[in-house]
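The complex appears here minus one protein chain, its other protein chains still in place.
Chain nomenclature is as follows: A, B and C, assigned in order of appearance, with residue numbering initiated at 1 for each chain independently.
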Amino acid sequence: METALFYILAGLIVTFAAMTVFSRQIFRSAIYLLTTLTFIAGIYMMMEMAFMAALQIIIYVGGIVVLIIFSVFLTHKSGENIPGQPLGRHIRSGVLAALGLVLVLGVLIDYSFTPSMQAPIEATVQNVGRQMLSYTDYGYVFPFEIVSLFLLSALVGSIVIAMRSKEEKK
Amino acid sequence: MEQVPLLHVLILSTTIFFLGMYGFFARRNMLMILMSIELILNSVNINFLAFNHYLYPHQLEGLFFSMFIITVAAGEVAVAIAIIINLYRRFNTVDIEDTNTMKY
Amino acid sequence: MNVELSLLILLFLPLVSFLFLSLNGKRLSPALAGMIGIASLSVVTVLSLITAYGYFFEYGSVADVYQKLEPIKYEWLRFNENLSIDLGVLLDPISVVMLVVISFISTMVHIYSWNYMHGEERFQMYYAYLSLFTFSMLGLVVAVNMFQMYIFWELVGVSSFLLIGFYYTKQSAIAAAKKAFIVTRFADLGFLVGILLMSNGAQTLDFGVLIERLSVPSSPFTIAMSTGATFMGMSALAWGLILVFIGGAGKSAMFPLHIWLPDAMEGPTPVSALIHAATMVVAGVFLVARLFPIFAISAPDALEVVAYVGAFTALFAAVIATTQTDIKRVLAYSTISQIAYMMFSLGVAGWGEGHNEGYTASIFHLFTHAFFKALLFLGAGAVIHAVHSNEMADMGGLRKKLPITHYTFLIACLAIAGVPFFSGFYSKEAILSAAFHDNKLIYGVALFTSGLTAFYMFRLYFRIFWYKEAKADHGHGHDNHESHTWAMNIPLILLAIAAFGAGYIPFGHFVSADRSQVELPFHLELAIPPVAVGLIGILIAYMFFVKENVKALNVQQSFGAFYKWAYNKFYIDEIYLFVTKKVLFNLVGRPAAWFDRTIVNGMINGSASITAFSSESIKKIQSGNVQTYALYFLGGVLVVTSLLIYYFQ
Partner (left out) sequence: MIKLADIVQWIHQWLTDVLPAFWATIAANALAGIAILSLVLVCVIICVYMERKVAAFMQLRLGPMRVGKWGSLQVLADVIKLLLKESFVPTRADKILFVVAPVLVLTVSLMALAPVSFSDGVQMWDMNIGVLYITAISSLGVIGVLMAGWASNNKFSLVGAMRAGAQIISYELSAALSILAIIAMTGTLSMNELVQSQADGWWIFKGHIPAVIAFVFYVIAATAECNRAPFDLAEAEQELTAGYHTEYSGMQFGMFYLTEYINMIVVSIIASTLFLGGWQPFHIYGFTAFNQVMDYIPQFFWLMGKVFFIIFLMMWFRWTFPRLRIDQLLKLEWKYLMPISLVNLIIAALCTVMGWHF
């Protein structure tokens, strides 16, 4: 049953991802993206990464996609399609992407992975949190601090970029 | 989901990756490009978590990496959208090929 | 107080006051700025007097020979093991004398300017510039190193540029500042080349070592430099010295580089007194004196050039001075003439017993001239302040209105004319006797010039203070003008005392070519002709100008064309203009411009159009579109990856 669920999810993900990319209505595109991301969260859930799934939904769905939808609201008119692109562009990109896909899959299929035999560690919030804030081996406190700095600078930077300059206000 | 081979998960992520690639190349709308980038990032996240889950279940490294990727994606989107909004104010369009006043 | 500290304070106090005033000038009240300038310069004067006293009477002399002391020496830039630029302080008789002169005159001018410049805009900046000038001049005279001297030399040029162009809203002031700067810069080029030549020959930039190496005829450096390649019959050493002398001639306004000095009178009058009479213009004399042992011992032919240039300039300037009507210009030409006196005095001097009289005389004249010329300028400034005009025609009969100015001016005139018992008499007599011993032609020229000097100075004096009363067209009364100008009167009185008394200093005891203590000989029979000539000059001036009459006009007409020539400064400026504008521009500038436009530009345009063509053809690829780039990138990655995986495996 779980296997079936995975393949259903995978099919949905690929379908919605494709619709995201091909859709000519930008808002729908965003909704498709949202669906894709939610289903990916489902995949995480199946991989026993419930915490990651929740994060995925909170940050991607609740944050990023909402942000994208907001900018869609601000920059597009409801009920209008975005203009299509010349066919050559589609063909070029499509061929290249397909080639890449074929190449990677070709390599992947030939490769055999060796799973670990060690006892698994549960990805609970407690475990994640302990390792995240540990400063011994395999601790992630330094990247954590760096990321917090990064977020701060992104915050300040985006405010500065989007801020109207004074003369513009007049 | 032990019955699902790792390979299938990787095929899924690869497909998403190249779908995102296609979107990145083919679309001219900046928001579309941004969404394609999100797809690409997500496929990478799937890979990290899948490797973590299948190959190194005794560690949480993949989880941490994807967590940081999500964080960076959030920052990236914030800045990108700030830029897009600003460009929209200047050019009244989000088409990437119309915002070419710095060309040549 | 120890010597190093006092010297450091002496040197840097003006710099500190310059920085302080120029950075805070706007925020300070003018009075405060002036007080700061005067106070710092007074301290500098006291310190330099202390230094002079200490040097001459306490630690300077060993066995009656004054030593070259280097109390401060700091290595600044080292090029190789031989060559370095040091910064430091060199104390020897001439630099100590110069310290005293500069700081004293500068202080007088500071005090004088307090009143003279009162109410001027940028009063604070004026004081800042004065401080800067003082700093650079002090640095110049104590330089231990040719290059240090060159640095300060240029600083002196800059500050004189700033001060001449102080009234920068006046077109003529800007032109004069530019002229002074360009002409002296042009001369400094010679100086720089000279420095390079000399330092190449002697493998050092240090004055002490340089003189040591080049003033001994048997030293390998001297032999190498004086026997090597010759150019126009003179050795490399002589050319090096002549090039250095050109630098000095530029600053000291020797013919034909004198043209900037009369124009520099556009600056405020106290500035003229400080820079263009007493200190900066003697830098050239100082430079030649500094290198005098080399001149005298190793390259007498270079020294001869100095002598003839000096003598010619002296006469030339004196002739022009007799015809000018602008009082500051008269003084300017008189300055040129007097500096030339010092110059040829150095030129006629030699090395060794009996010949070094000229050297001492030159520095002596420098010393006395500083006082009376500063006094003349300050007096002229007082007159101008009262009359608001530079022209003689607007003056006359001022002796009652400006009694203090009148008497001090008279003392200065007597001093410069060489009337006995005034300082100028002693120094001039020494110069003339040196010239008489060495070169009769120069002696003759000098004697005649001395008469001319007396004539034009008294022409000036009578014309200003006697003659007829000027038309009272300056409605506002000047009657009590002097009563409240204490700051102008004090320097005048002090300088008058110095101008009278400076001659009684036994100068030979302090300054001589080989730094030993000598007695300047006094030749009564040689003193009579200049005095007689001077008195004749004064008499003629008295006849012509004590009352309004037509005698001067008659004489002037009898000279005819020559008078006109001299009045127009022998058309030197016009010749310069002709040479630069017509000859240089047409013969060099135009062809060069043509070459530049057609050949050089053509080549550049050609390469540019080739580049433009090739870029045009590949421009499409660089579309600035990141998507396209990413597409290419992915394509490249795919190709390389598949090559690596499937082909090179």
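One rule holds for everything that comes next: a residue touches a chain if its C-beta (ideal position, glycine included) is under 8 Å from a C-beta of that chain, and two chains touch if they have at least 3 such contacts.
Keep in mind that this is a model prediction, so the values were computed, not measured.
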**Q.** Left-out chain, listing which of the shown chains it touches
**A.** A
**Q.** Chain not shown: contacting residue from A:A50, A:L108, A:V147 or A:A162
**A.** A:A50
Q: Pick out which of A:I8, A:V95 or A:V125 touches the chain that's been left out of the picture.
A: A:V125
Q) Since one chain has been left out of the picture, which residues of chain A touch it in the full complex? A) 25, 27-28, 31, 34, 38, 50-51, 53-54, 57-58, 61-63, 65-66, 69-70, 72-73, 78-79, 124-126
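Here is the rule we use: only the chains that are shown with their structure count from here on.
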Q) Could you state the distance in Å from the CA-based centre of chain B to that of chain C? A) 75
**Q.** Where chain A and chain B are represented by their mean Cα positions, the distance between them in whole Å
**A.** 5
Q. Which residue numbers or ranges of chain A touch two or more of the other chains?
A. 92-93, 96, 100
Q. Which chain C residues touch at least two other chains?
A. 631, 634
Q. Once bound in the complex, which stretches of chain B touch chain A?
A. 1, 3-4, 6-12, 14-23, 25-29, 31-32, 34-36, 38-39, 42, 45-46, 49-50, 52-61, 63-64, 66-68, 70-79, 81-86, 88-89, 94-95
Q.
Taking the touch rule as given, give the residues of chain B at its contact with chain C in the complex, in rising order.
A. 21, 24-25, 28, 33, 96-97, 100, 102-104
Q) Okay, in this complex, where on chain A does chain B touch? A) 2-3, 6-7, 10, 13-14, 17-18, 20-21, 26, 29-30, 33, 36-37, 40, 43-44, 46-49, 51-52, 55-56, 59-60, 63-64, 67-68, 70-72, 74-76, 82-83, 85, 89-90, 92-94, 96-98, 100-101, 104-105, 108-109, 113-116, 118-121, 123, 127-128, 131-132, 138, 140, 143, 147, 150-151, 153-155, 157-159, 161-162, 164, 168
